[in-house]
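Heads up, one of the protein chains got dropped from this complex, but the rest are sitting where they should.
Up next is chain A:
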Amino acid sequence: MATRTVSIASSVGLHARPAAMFVQAATSTGLPVTIAKEGGAPVDARSILGVMALGAKHGETVTLEAEGDGADAALDSLVALLERDLDAE
């Protein structure tokens, strides 16, 4: 089980366009990736509705988890994505 924690860099938080980009990236890893807020239950990172409902705001810490071949590399790429201000791009 690979795990990473990262703070949301997008100024609008993880919804709208940043959420869509994150979900697309998580889906394209082909792995079951989950995302959770601190102390919260993990949700499927490939579900746009789940990720939007998470309501992760700018500066909040989230935990990503994945299992399977290439899980570490996949999570590294997702962390790199969340560390960018996706809304400003």
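Heads up, the rule we're going with is that a contact is a pair of C-beta atoms (placed from the backbone, for glycine too) under 8 Å apart; a residue touches a chain by one contact, two chains touch by 3 or more; residues count from 1.
Please note the rule applied: contacts and distances are computed from a predicted model.
A chain of the complex is left out here; the name its UniProt entry carries, from "Phosphoenolpyruvate-protein phosphotransferase", "Sec-dependent nitrous-oxide reductase", "Spermidine/putrescine import ATP-binding protein PotA" or "PTS sugar transporter subunit IIC", is "Phosphoenolpyruvate-protein phosphotransferase". In the full complex, chain A touches the hidden chain at residues 15-17, 20, 23-24, 43-44, 46-50, 52-53, 55.
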